[in-house]
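This report refers to the structure that appears directly beneath it.
== subunit A ==
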Amino acid sequence: MMVWLILLPLLWASLAFMLGPSRGVWPAIAGLVAQLWLAFALAAEIVGSGAAMHAVGGWGAPLGIDLVADGLSAAMLLLTQCIALPLAVYAHAYFKRDDPARNYFWPLVGFLLAGLNALFLSADLFNIYVTLELLGLAAVGLVAAGGGAQQIAAALRYLFATLVGSGAYLLGVALIYGTYGTVSTVTLVSLIGADAPDLVWIAGGLMVLGLMLKTALFPFHFWLPPAHGGAPAPVSALLSAVVVKASFYLILRLWVGPFSSLTVVASLVVWFPALLGTLAVFWGSYQAIRAERLKMLIAYSTVAQLGYLFLIFPLLASAGALQAGIMQVFAHGLAKAAMFAAAGTLIKATGQEMVAGLAGVAERLPVTLFAFGLAGITLMGLPPSAGFLAKWQLIELALSQQQWVIAFVVLVGGLLAAVYVFSVLRQAFLLAPADSVVTPVSRTLEWTAFVLAAASVLLGLRGVELMQLVGVT
Partner candidate 1 sequence: MSLEFAFDLLLVLTMVWSAWRSLSATRLDRAIVMFIVFGLLMALAWARLSAPDIGLAEAAIGAGLTGALLLDAYGALQRREI
Partner candidate 2 sequence: MTAGLLFASVGVILFALGVAGVLLLEHLLRRILAFNIMGSGTFLVLVGLAQRNGIADPVPQAMVLTGIVVAVAATALALALARRLYVLTGKLELSQDDEA
Partner candidate 3 sequence: MTGFELPVALFLLCNLIVALLAAARGPTVADRMLTALLFGSTGTGVLVLLAYGGAGQMLVDVALLLALLAAIGGIAFARRAWQRGRDD
């Protein structure tokens, strides 16, 4: 079942490619529906009978490649498909018939999703490298597909960042293979002990640093705002919501998997990601508050929100940290997808890219603004929302381990998020100037964003099943 999650997007992507430019929306949507169903079925199966494994080629690690679906990966798969389907519907309505970004949009999305799904399932360090590249190049392509000079420049910046990131990761893999003769994460867990040679430490450092670069953790975030802020709205949504999470997921995987005995030995190491995460929360929020362009504001908000994810590393000693992290991943993923989608609709309708140009949209586009607001609630961590649950879990964990600083950062970060979210809402509630024109937009655009935003809020009312799923190992 899990393998189909990889094959299906590959299949509809190549089908869409063969159908030709700007075609292929129906295979894509059909495929996505099937993927969503598969992801749910997989999650249900895993909750019922524990982690599942698939030995590709029938060989099994270390000779072959293993695919492993445990709670963590099933949760990520679920999130990805849940976000991708509404966004696909959104994208279909978003691109005008003659929009250049529409050429080959569907094949690119298909490969992107295949890369994501393959990444979440892989239990082989080198295979993960290939999926990372698939993911990275597809993401770069989607950013560049807009075709403007700014987008191309952003795509190039993104491309070099992602290539350096995966280059560092690959060197780490090379060192690991050199040391142990295998790249299977399952085999490596037992091989890497606290007495691992220095080379393994360096390898781990390189891999984690490379992945941090791909996750756009401060100070490696420089590439993210132009890329996510410049791409077409459905692309920004997809990138901010899931793509950056993929490399975070990998860091987490490595941290609690193969490198777990290292991180236990060097207890100070755990503070490194947390420190960067803290800086990311503050710096990203600060830039978001200062931003004048709506999509830049949202992109910087992603920088800030990613910071939260890295706060869990010092807390990983207790099992709840992983769950808090995944809850935040879900909250931010759903909310950010909704927010970019809503922003795209607002920009399309008002023709204004600036926050200052949004006066009056509360009246003209209530559904979209509602979606934006609901997503904002999640980002601020206000109840009832998944963001709130994540915040609650993080603060409680931080208090239980006497890490006051982390609790403080989470709280202040939420308030800073409120500042930038409400700087948008504030404009929206102003009366529209007499000369403002709002072009009618498709209802699909409005409601897909709303569905995503509502999901991010409703998850805050019922997180038990998700937490149960994440707990499966």
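The criterion applied here is as follows: a residue touches a chain if its C-beta (ideal position, glycine included) is under 8 Å from a C-beta of that chain, and two chains touch if they have at least 3 such contacts; residues count from 1.
Here is how the candidates were picked: all candidates are chains of the complex that A comes from, given by their letters.
The model shown is predicted, which means the values in this text are computed figures rather than measured ones.
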item: Complex member touching subunit A, one of 1, 2 or 3; value: 2
item: Residues on subunit A engaged by candidate 2 in the complex (per definition of touch); value: 126, 129-130, 133, 137, 140-141, 144, 147-149, 152-153, 155-157, 159-160, 163-164, 167-168, 170-171, 173-175, 177-179, 181, 222, 226
